[in-house]
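And then chain A:
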Amino acid sequence: MFNKILFALIAAIVALAYGLFLGGLSRKIMARLHGRKGPTVFQNFIDVWKLFRKRTAISHGVMFYLAPTFRFLGGVGTFLLVPIVFDSPYLSNFSFGGDLIVLIYFMVFGCLGMALGASESGHPHSAIAVTRGLSQMAGYELPFLIAVIGIAFANHTITFQGIIQAQQGGILHWNLFQYPFLSIAALISMLGMYMSYPFAVVMAPQEIAVGPPTEFSSEFLSFMFSGRSIFAVAKYLVFMNLLLGGATNLLEAFIKTFILFLWPLFITGVFPRFRLEQSVRFFWTYPVLIGLIDFIGIFITRS
Partner candidate 1 sequence: MADNKHFLNDKPEKLTYARVWEKFDNWARANSLWVVAYGTGCGSIEIPPMVTSRFDAERFGVNMVGTPRQADVLIISGYLAVKTLKRVIRVYEQMQSPKYVVALGACPINGGMYFDSYNTINLLDKYLPVDVWLTGCMPRPEAILSAFADLMKRIKEGRADGWKKYIDNLGEYRKNQEKIIKNWKMPNYNW
Partner candidate 2 sequence: MKELLDRIKKSFKIVNEEIKRENFLIIEVEQGDLKQILVHLKYNENFKHLALLSCVDWIEDKKFQLTYILWNYKTKENLIVKTYINREKSDHFTVMDIFPQAEIYEREVREMYGVNFEGNSTQHLDFALEDWDDIPPMRRDFDTLKYSLENYGEREEYDRTNIRDIISEFTDEWRKK
């Protein structure tokens, strides 16, 4: 048990570094797409450290004070519930703690905490951004749930081990190729999950300055930043285990998550922004229709 905890902590730290690195890399790539030189790929490390060492002197109340803790814990916990490497004794984290349903509901934990802290700060932009985020979540959850339920019902298991086990043995056993329409739905909902650009109205920098963390200053912000980075990595891992057949060693995990990381990035680079109702309508029509093709097929064949 102690070893598991130790390895989980190491994995969390590595995931933090990896997430920050990916963030910096995405900034670099976006700068290149704009034809700029762009910051160094380690810019996010510098930002987090600077925020961490800035003076943190103000708080708006208890929930405001607890919010970064919620956020960080939401990120770390989600990460620790996902196995990194398939049936390795150490690198499968605490995935004995729960299955897919536990994970789907635990993903909300950090967001809820941050939402409460943000809305206690009493800044109208925070509350507006939170309501937008929740509505958008109601949008992209539908195709994601279609994918998850379809895959779970097809393999008749909701454990990560079972789902990865079913995808072993050759690239064609991956759900990405077994159930291509479910995978398309899941990948489209992934865009909303990462708030990449057509669906970026939550943070909309033009209308509501920086979204929920408007009032959060130095170290609060650095905690949230780190939590978001780990959360991003955790979601990459979830999609890797769902669609890309998991990973049998660390290198494979890195490669697959990196590929998944590129997908929302390039969508972000080339799109304008939807209004909220547009994005929710989009999520509730096209990806749902695509996903239902496989979903109905699974429903007919497996029951």
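What we mean here is this: a contact is a pair of C-beta atoms (placed from the backbone, for glycine too) under 8 Å apart; a residue touches a chain by one contact, two chains touch by 3 or more; residues count from 1.
Selection rule, in plain terms: all candidates are chains of the complex that A comes from, given by their letters.
All figures in this text were calculated on a predicted structure; none of them were measured in a lab.
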item	value
From 1 or 2, the one in contact with chain A within this complex	1
Contact set on chain A toward candidate 1 in their complex	27, 31, 34-39, 43, 46-47, 49-51, 53-58, 205, 209-210, 213-218, 221
